[in-house]
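Note that one protein chain is taken out, while the other chains of the complex remain in position.
Moving on to chain A:
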Amino acid sequence: GPSGGGPGSRAERRLLPLLSPMAVNYNAKEEADGHPSGVGAAGGRPGACQQQRLPAWQPILTAGTVLPAFFIIGLIFIPIGIGIFVTSNNIREYEIDYTGTDSSSPCNKCLNMSWNSTPPCTCTINFTLDHPFETNVFMYYGLSNFYQNHRRYVKSRDDSQLNGDNSSLLNPSKECEPYRTSEGKPIAPCGAIANSMFNDTLELFRIDNETRIPVVLNKKGIAWWTDKNVKFRNPSGNAHNLTALFQGTTKPVNWPKPVYMLDSEADNNGFINEDFIVWMRTAALPTFRKLYRLIERENNLQPTLQAGKYSLDITYNYPVHSFDGRKRMILSTISWMGGKNPFLGIAYITVGSICFFLGVVLLVIHHKYGNRNNSADIPN
C-alpha cells in the first residue's frame, strides 16, 4: 500500500523531539563515518565493550563456593584470636585512681583545689605490685568524663601558631575564642585545649626497706615523632632564647607559667614540649588515657619494676571534681599489639567460631537441599 511517509513528517514538529545529545552524537557519527555505524564495517565496528560482551569472570555466591571460605576464616581467626588473647593476658597493668573522692583516699584533701592554689596540694599514694613488670613500663594518666572530643573544644586551637607561624603567633585564629587573647595580648598557645593542659606532676618511688628509691621517669618519646619534629614548631628565630620568641604573647589563663618555661631543656620547651604535644592530641572518647612517662628497663638482670611496694607522689593541680571527673595513674607493659585489650582476642575467637559453625550449617544445607535443587535443574 502507498505510505504517507516522507512529506508527512514535515508537518508536525510541535512536540519536538528531545533529541538527546547522545542521539545527536550518534547521528553525527554516522554521517561522519560515511557508513552506518554498527554494521560490521571495518573501523566503525563497535567493540565488545559497546556490545556488553567483554570477557568476564562471572562468579556466583553459592553454598558450595562460600563453604570453604567460611572454614578457612574459622581456621585462621581462631588461632589469631587465641594468640591475641594470650598476649593481652600476659600484659601487666596496674591502675590507681587518685581523684580523691573517697574520703579515705590520701588525695581527698586536694579534691577541691583550684588551678592556682599556692602552694600546690600534694598527696602520696602507696601501692604494691604483686608481680614484677619485666619489660619497659609505660606510665599513663587517665581522665574520665572529660570531653576532649567536644566540638567546641576540639576546634579551639590554632595549628599554624603551633607550627611556629609568626603571624598566627601574634594573631591567633578566631577558633581559639574565648581563649584567644588575655589582657589585650594574644595567648600562646591559644585555645581551650592548651588552656586546660593537664598539669598534675606524678612521681614514682620504689619502697625498698623503708627507703624511697625514685624510679627514673623518662619524659621524652611520649609524643608522636612527627608531631614533635614536624607538626609542632617553636616560632622561628633563635632557638636558645625562647622568651624573646614569644615576645608579645601571654600565657594561657589557667597556666601558672608561660609556654617557654614548660621545661628546662631547650628541645622540650615551648610548643615542642612533649607533655604539651600529648595533651594537644585530643582523645576520641570521654574516658581516655595519655602517655605520661616511660620507665625503661635498665638491665637484663632485673625487671623494670620489681614486685613490691611503691609510692606515687602527686602534685595535685588539676581539678576534675567540678565535672565529676576521675584521675588515674596507669602503669602498663606493652606488647606488639599495644596495651591490655581482651576485646580483640575474644572478638577474633568468636567470629572464627561463628564462621566455622556457619560452615557446618551450610554444609548440611548444601547436602540436604543442594542436591534436590541440582536434580531439579538438570531438565533445564
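Annotations
As a working rule, contacts are C-beta pairs under 8 Å (C-beta built on N, C-alpha and C of every residue); 3 or more make two chains touch, one makes a residue touch a chain; residues count from 1.
The rule we apply is simple: contacts and distances are computed from a predicted model.
Of the names listed as "Trafficking protein particle complex subunit 10", "Phospholipid-transporting ATPase", "3-methyl-2-oxobutanoate dehydrogenase (2-methylpropanoyl-transferring)" or "Iron-sulfur cluster co-chaperone protein HscB", the one that matches the UniProt record for the absent chain is "Phospholipid-transporting ATPase". Of the candidate positions A:P79, A:P132 or A:P178, contact with the hidden chain is made by A:P178.
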